[in-house]
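With one protein chain removed, the remaining protein chains of the complex are shown where they sit.
Letters A, B and C name the chains as they come in the text, with residue numbers starting at 1 for each one.
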Amino acid sequence: MNRFRLSDATIDVGTERNALDHAAAGACVGFEGWVRNHNDGRAVLQLGYQAYAPLAEREGEAILAEAMARFRLREARCIHRVGLLAIGDLAVWVGVSADHRDAAFEACRWIIDEVKRRVPIWKNEHYADGESGWLHPDNTPAGI
Amino acid sequence: MNRFRLSDATIDVGTERNALDHAAAGACVGFEGWVRNHNDGRAVLQLGYQAYAPLAEREGEAILAEAMARFRLREARCIHRVGLLAIGDLAVWVGVSADHRDAAFEACRWIIDEVKRRVPIWKNEHYADGESGWLHPDNTPAGI
Amino acid sequence: MNYRLLYFASLADRAGCASEDRDSDAPTPRELYAEIAKIHDFAFTATRLRVAVNGALVDWGHRLAEGDEVVFLPPVSGG
Partner (left out) sequence: MNYRLLYFASLADRAGCASEDRDSDAPTPRELYAEIAKIHDFAFTATRLRVAVNGALVDWGHRLAEGDEVVFLPPVSGG
């Protein structure tokens, strides 16, 4: 089952969401992460995403399997872009369907949180002042 | 500002979501309510939605204005179908964009909850056993 | 006074019509509903309904005027 994938091409949400269709599903929640023109007070011009692909796909697939087991879902999907992206581009899409909206909202939120926390993908921000830098948020207790 | 509307034709989410685009927005959350093939243990064949249109539009517009004020959003939209719908049809769509995903998830959930609670729209379920009936969930303390 | 009444969902089924004009001495929606509920045998108590006059929600004690459009709203089920 391939519920997660990396993509180096534009994500077509209209096509992808068809995978969520189910006659018993009454609720579908979708999350789109877009490239913003600002971060932490700095103007951003574009973004680069790099992934350790084999592990990213394994971790992404594991997250979606966990979501299917934890929540009462009919289907769940996630696609994450890699490569260079412009402002407004879709960087990540999560879509879930469920009989009821409680499960759909909770699962969609849980999936994007886990993807951001666990999947080996890194963001390189290119700033308006000419600098660029890899983002490495510190989620561990120990500092550098 | 028209952020809410009733529609007697199919909702084209791909087109509608363009209204949410904003260069400063990093998160977009969408909710789709689909016609399910079951409710409360009974098989459903199709649905009819009836609205008291002038008040539905006024209430819907008020809910979206409240959402814009309560949450840190860039944009918010909602479209609700009226008329006869088949299984799998999109009955209601809510879309919001925000700088951060916390606000986007919370606002999208809040809007669909308020729409279901306040907007004068009624659902007539047509069951497989030939019966049909208007749904009037009881949200008030006093019984019939 | 003459009022225009609109009915939706099960109230329209029970009334057998989507709208009607009625002469009534009821000064507020409260009295008007009591009168109408008897005529059409509506099962809902007023506590389960909301009421709108001329397209806006009002209190049950709202003073009605000649020609008002009055709608008794059963519990909604959109979404």
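The definition used in the following text is that a contact is a pair of C-beta atoms (placed from the backbone, for glycine too) under 8 Å apart; a residue touches a chain by one contact, two chains touch by 3 or more.
Keep in mind that this is a model prediction, so the values were computed, not measured.
Student: For the chain that is not shown, enumerate the shown chains it touches in the whole assembly.
Tutor: Displayed chains contacted by the hidden chain, ordered by label: A.
Student: Just to verify: which one of A:Val44, A:Ala67 or A:Ile112 makes contact with the chain not shown?
Tutor: Within the whole complex, the residue contacting the unshown chain is A:Ile112.
Student: Which listed residue, A:Ala76, A:Cys108 or A:Ile121, touches the chain dropped from view?
Tutor: A:Ile121
Student: List the chain A residues touching the unshown chain?
Tutor: Here the touching residues of chain A are 33, 49-52, 54-56, 58-59, 80, 91-92, 112, 115-124, 133-142, 144.
Keep this in mind: only the chains that are shown with their structure count from here on.
Student: Just give me the whole-number Å value for how far the CA centre of chain B lies from that of chain C.
Tutor: Taking the average C-alpha coordinate of chain B and of chain C, the gap between them is 25 Å.
Student: Calculate how many whole Å lie between the centre of chain A and the centre of chain C, each centre taken as the average of the chain's C-alpha atoms.
Tutor: From the centre of chain A to the centre of chain C is 49 Å.
Student: Can you pull out the residues of chain B that are in contact with at least two other chains?
Tutor: 33, 112
Student: Listing for chain C: what residues touch at least two other chains?
Tutor: none
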